[in-house]
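Below is one structure, written out as C-alpha cells; the observations come after it.
Heads up, one of the protein chains got dropped from this complex, but the rest are sitting where they should.
Chain naming follows the written order as A and B, and within any one chain the residues start at number 1.
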C-alpha cells in the first residue's frame, strides 16, 4: 500500500476503498472466483443448501460463469427460522466470534454468525461506505444507531474504527444529550435512522440549538426507507449532506450498499455481495434497469454464507456508470417491499409478530389494528385492540393491567415501545377478505 | 473449576503471564519508569502544567514511587470544569473513541481513547476475563448496556481479544436474553450483578430452573454488590461469579479483577498505581484498612489522569496471592465518600435529580429519592411535593406532569424513576443538610 494513499488529513482515498475502482472485467473475475468458493463452502457445510443442490442435480462444479448463479436455489427468511438457531452455520462454533439476532416473522428470532474474517469484511465494507460520503481519519462520528443484537450500531462502529475515525458510541435515545454532543464535540457525521434525525431537528428547534451552526456536515441514515423529499428537507434544515446506507443482518448488517457524494443510487459492494434483480412472482432474473426484488449472494462470508437470499426489497440496478468513478453497480433507493413487513425506528416489524404477541396474552386473537404515525419527527406505533368481554373489568386498574400486559408482550417481541389502546368492540373496521392490519399515516 | 479444562490447559489460565506474575521489584521499577514518562506527557495538559509549574514539579522530581505523593490530585470537579475534553493529551485526530461518565450535574464528563488505548483496554479486560474462566472456544453473552456511558465495550473487546464469541444482547428484554441463552448456550455471562438475579427470576417465571441455564462463569460489575449476592447468584444460576472493578475516568472495567480464589481483585499494576488514602487527611491508611482509592494512569494516551480521587472506599492487600499473580489486590468497594448512588449500573448524584426538578416549572426543591431493590432490580421513586402552581383538577394533566418530571430525570440522570406526587410538607424538613436519599438496598455485608 502506498503511503500517500492513506487519507490522513484532507480526504481522498482510503486504502480499503481500492476494490470500489476495480476495472469491470477484474471485478467480474473476483466475483466468479468468490462465488465458486462460497458455493463450494456452503455445499460442503450447510445441509439444507446441499440437499437443495442435490434435488436439482447440481454440484459446486455446475457454477462455471456468473450467469450460472440463476441455477442455484433461493434462500428465504423462513429458512433461517426453520433452521434456528444454527442450522445455516457453515463453520464450527469455535470459529464464530460474533452472533447477532433480529426478530423473525413470528416471535422467534433469527440468528446470524460471523467469523473473525467476516467481521473484518463487514468492517471494511462499512469503512468503504463511510469513505463514500467523504469521511476519513480524524472525523468524529456520532453513532446513534442502537447497539446490541441489532447490527446497525456495532456495524457502523467497526466501520468507523477501520476508517480511523473517532467514534462517539452514543447509541439511541436521550435526544438532548445527542444534541449537546453534536454542538460541543466537533462532530462531523451522525449516523441514525432518518426518522430519529427528524426528531432531533425538532428538539433542536425547541431548545434553540442551530445545527447549521455546528460542525456536523454528513448524515448517514439507514435501517428504514426514506424519501428524497425528506433528504432535501433535512439537508436544508441541518446544513448537512444526507446519505443512504443499506444493509440487512441476514447478509451482514449495514454496509451492503451505500450512496456516494453523487447521491444517485447506492453502490453495491459487489466484490462481497453479488446482486440480482428477480421478478418476485416468477423468480426469473431481470436485466439491469428493470424493477424487481433484490436477491443477494454473499461472496466471502464464512460463518453463514447466504446463497441467493431474497431480501423482499424492491429496487432496480442502475445500468449507467456513476460519475464518482466507482465501478460498483448502483441500485435505486428502496421504496417498497414485496411482503407486509414495515420498518419503524429501524426495527423490522411483521404484523404476524404483533399477532403472536396478542395471542400469547389473550389466548385468542382479538381484533386489532396497527397504526403508524409520526409525531414530533418520531415514528410511533400504536396498536389498537378491541376489548372483549373476557378481559373487561369495571376497575380502571384491572383494565390498565390488561393494557400493560398486551403492550409488554408486543414490546418483548419487537424490542420497541408501543402505544397500546384498548378500543370498544366493533370499532376497528372489518373489510371483506384480507383485513387491513396496518395503517401507515407517517407520510400524511 | 476443574484442572482438566478440555479447551485450555490450566497453566495458561493467566492471560499475560509475564505482566501478571512480574516480581514485585520489577513491577515497581516498571511503574516508576512509566510514571516518569506520564508526568512528562501530562505536562501538555493545561490543568497539570499549571499545577506542576506552581509546585515546581517535573519528571525529574519523580525519583521513587514515594514521590507520587508530591503530585496533585485530580477530582471529578476538575474534569467537569475542563469539559469537553480539556484533559486531552494527544491531538484530537488521534482519538478513536469518546466515552462519558455522569457528572454531579446534567453535564457529563467525557473521556477519550486512542487506538492504542483501545488495545490496552482490551488487554486489561482479557486478563480478568481469562482469570475468571473465559476461553477462546467459549461464547459470552454481554448483557451490559452499550453506549456512551458504559464499560460494556471494554468487555466486548476483551472477549474478542481472547478469541471467544460475543453475543452482544446489551441490557434489557430479559425473556429474549433467556431464549438466546438456551439456544446459543453461552458459557459466560457478563452483566451487572443485580441483572444476573433478574435473569434468574425471569427464568423461574418461565418455568425454567435458572441453574439449568448454560453459563458456567459470570463477570459482574458496574455497581456495588456483596458476598451474599455472590452466593445467591452462584446458587441460582449455577455458575462461578467473578467481580471486577474499573471506572471510565481512568479507563473503564479492567482496573482490577478476581482470580478463581476470589480473595480480592488483582490490580493491573503495570497500567495503574492505586493508592488507598484517608479521605480527610489524604494520608495513606494502614494496609488492609478502608480508605479512598486514588488512581494514577500509567499508560493511558488520550486522557491520562494523575491521582484521580475515585470516592470509592475499599481496602488494599499486598501479600502475594496463591494463584501465582504477584499484583496487589483490592477488596470490593464498600462505600463512597460522596452521595453518589449507583442505580442499575448508572452513577447518579442527587444533585442531578434536583437539576431535573428545576427544569419543570413550579416544582419545589423539596424532594426525596427512595432507592429500593424489591426484587432484583433497583427501583427509584422520587417523591415530589405538590404545589398549587402545578396542580390540576384534570387527571390527564397530572399524569402528564409525572411523566414530564420522569422524562427530565431520564434526560439529566439517565435513569428511569417513578415520580410520586405527595402532599405539601409531607417530606421531612431537616435543619442544616437535608437528607435527600433513602437507600433501602442492602449493599454491603
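A few remarks follow.
One rule holds for everything that comes next: a contact is a pair of C-beta atoms (placed from the backbone, for glycine too) under 8 Å apart; a residue touches a chain by one contact, two chains touch by 3 or more.
Keep this in mind: contacts and distances are computed from a predicted model.
Per UniProt, the protein behind the absent chain is "Amino acid-binding protein"; the candidates were "Fe-S oxidoreductase", "Xanthine dehydrogenase subunit D", "Amino acid-binding protein" or "ABC transporter permease".
The chain that is not drawn here is touched, among residues B:24, B:318 or B:425, by B:425. Of the listed positions B:115, B:398 or B:437, the one in contact with the omitted chain in the full complex is B:398.
Although one chain is hidden here, its contacts on subunit B can still be listed: residues 386-388, 391-395, 398-399, 420-426.
Note that only the chains that are shown with their structure count from here on.
A separation of 33 Å divides the Cα centre of subunit A from that of subunit B.
Considering their complex, residues 9, 84-86, 93-94, 96-101, 109, 111, 116, 137-138, 140, 147-149, 153-154, 161, 164, 166-171, 174, 176-177, 181, 184-186, 412, 415 of subunit A touch subunit B. Those residues of subunit B that touch subunit A in the complex are listed here as 83-85, 92-93, 95-99, 108, 110, 112, 115, 118, 136-137, 139, 145-148, 153, 160, 163-170, 173, 175-176, 179-180, 183-184, 410-411, 414.
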